[in-house]
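Inspection log for the structure reproduced underneath, given as structure tokens.
A single protein chain has been omitted from the complex, and every remaining protein chain is retained in its original position.
For clarity, chains are labelled A and B in written order, and residue numbers in each chain start from 1.
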Amino acid sequence: MLPIREGFILSGILFTLGLIGVLVRRNLVFALMSIEVMLNAAGLAFVVAGTRWRQPDGQVVFLFILAMAAAEVSVGLALVLELYHQYKSLDTDAISRMRG
Amino acid sequence: MLQLLWLVPAVPFAGALMLAIFGPRMRSKVVAVVGVGTIAVSAVISLLIAGAFLSAPPAAGADTQVLWTWIDVGSFHSAIAFYLDALSLVMVVVVTFVSFLIHLYSTEFMRGDEGYSRFFAYMNLFVASMVTLLLADNLLLLYLGWEGVGLCSYLLIGFWYQDPANGRAGRKAFIVTRVGDTAMAVGLFLLFHRLGTLRIQDLMHAAQSQWPIGSPYAIAAAALLLGGAVGKSAQLPLQTWLPDAMAGPTPTSALIHAATMVTAGVYLIARTHVLFELAPPVQLAVAVVGTATLLMAGFSALTQNDIKRVLAYSTISQIGYMFLALGVGAWGAAIFHFMTHAFFKALLFLAAGIVIEALHHEHNIFRMGGLRKELPVAFWIFLIGGCALAGLPLITAGFYSKDLILWSTANSAAGGMGLWAAGIAGVVLTSLYTFRLIFLVFFGPAATPVTRRPGRAMVIPACVLAFLSIAGGFDRAPFTAFMSTALPGFRDARGGVAEAASSTAAGFAFLAGLLAAWYAYLRNPALGRAAGRNPAGRLLHQFWFSDWGMDWLYDRLFVRPVVWMAAANKADIIDSIYDGLARMAALCHRFLSLTETGKLRWYAAWIAGGSAVVVAIVMFL
Partner (left out) sequence: MTIVFYASSAVAIVATVLMLTRLHAVHALLYLIVSLLAIAVIFYDLGAPFVAALEVIIYAGAIMVLFVFVVMLLNLGEQASRAERALLTPSMWIGPSVLAVILLAEFIWILMRGSARPMQAASIGPVEVGVTLFGSYLIGVELASMLLLGGLVGAYHLGWRKVPKTEVTHASHS
């Protein structure tokens, strides 16, 4: 008996937690970490679905998500470094020059 | 030969385009060659077509050349097609030939004017529109030409636009004729709605078969078309624009406001004669309008002191004769008078132009005088034109055409002796004001010295027209026979009055006017001065001088209320609706910009909230 529905529910809970992290934490690094949690949760959902249908497609998509997360993290963290170099702070509320 | 018909309007149109685009960069000689050349080509082609038509008349007396389909929507079809029969042939030949002579004249008259190429562009465009109007196969194309000539008239009246008075005169002409044009448009709508076509020949057959004589639709349609004709031909009550239109250059006055455009109304009524025959009350109205106008304008012409204004009122009066002829069913006579009138009225305007130029733009006849010796050529041609206008018996064309109209009126069912008497009174008036003009300008002591003599380009066209003013009347019999292939012949209802009797009466009327003018202006000028001092005489003079008070009436009745309304709406109520829309957009912008805080968490929160709403919608709907 595979826990398909429970797997989806777990994925939903993790996604929600990641969302809360993005909305609450003002430190940019924490925000990026929370985004990673959300991505991971989405990948979990795909794998569970692939298992339910007995096809490897779910795992293939998870691989793509992984690749995308890697690319995103590398660029994102480079930006974080640059931002810290410019503003000496990682508070996303303070860095709001794109206002208006 | 008849395949070349489309060139007759197309060549002047091409000329107008070329002059409009390249004119300012051309030298004036080139402009003159192009401007006159296109009309010359047009005139030659129309003469050749006339020759072919007369020697080998097409079947049913008419030929149609279809160029292409213009509008094809639902049940409405309209084509660019030209219809050639006796009526349109005669009018096209006269229009192109007289236009050619006037264009030749204006190469010298307009020399040195900074708008030289603009003038010829407008004149060419005018000729193209007029020919389109005359050759149109359907009423929509005719209306196109109608509007085109109205446009050119406006442009040419206000030609010297630096003077605001000229612009006002142009606007007045355009707006007054617009009233008529609107009536005509409504007439077209009515005709299409009831009969399903605007092609003239089909329309006439349909009307004849579907509407009985006296049918209300026929009456309405004919009345509306009469409204349009009245506007364009400056008849009562829309004649107030023509005297002011004399603000334009003299060749314009000669061409547009004497010989051609103002006769468009006559052409329209002749073309749609079936409708008028189906509506006897309206045809009677045509005759009455014509008669009233010819008398009114005659009285007004007696009091004018501007040489061109006298000729303008004279034009209004003569077209009244043409309307009278149409009203009593003498269709061929009306067209014959059109032809002779084109010749002698254009001649008179060209001669007036020579006089004006010679006296360095002096228009007031009371400041002219004694030009008989200084400008002999001008004197003789003016005299010939004036005699033709007044109807000197037996040798002038005007006599033959006017006589035919008067004789037809006397013998018609609708007219009878009442209208005939009015026509004879009109002859007296015509003769009186014409010879008043001649005596004041060419006889008596000289008041203004002559500074310029006319050149060949101005004299030769005038001489040609003078010849035609004499010779044009001798072909009356073949002319009316030719006309009867296109228009119905005159129905002699009473047969009581012989032509000789009517002609004699007309001849005596001519003499009466001549003698009265000679007495009042040459023999005993003190009489005129005494009449001027008499208060009743002064009142009458003022009344006739101001065109029977019609300008004053229209100003009080129409112009002032409209101006008041425009001033009341100065804040522009309609526009403020659109302003309000713009203001509301700016308001929304201001509110929405508040959401752009630049904060990452704020945006993320909105995404989360939005997706919650979307998922809910998908789930529950």
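Just so it is clear, a residue touches a chain if its C-beta (ideal position, glycine included) is under 8 Å from a C-beta of that chain, and two chains touch if they have at least 3 such contacts.
For clarity, every value in this text was computed on a predicted model and none was experimentally measured.
In the full complex, chain A touches the omitted chain through residues 1-10, 12-21, 23-27, 29-30, 32-34, 36-37, 40, 43-44, 47-48, 50-52, 54-60, 62-64, 66-75, 77-82, 84, 90-91. Residue-level contact of chain B with the missing chain is found at 605, 608-609, 611-612, 615-616, 619.
Simple rule for what comes next: only the chains that are shown with their structure count from here on.
Between the CA-based centres of chain A and chain B the separation comes to 84 Å, rounded to the whole angstrom. Looking at the complex, you find that chain B touches chain A at residues 593, 596-601, 604-605, 608. Partner chain B is touched in their complex by these residues of chain A: 19, 22-24, 26, 28, 31, 92-93, 95-100.
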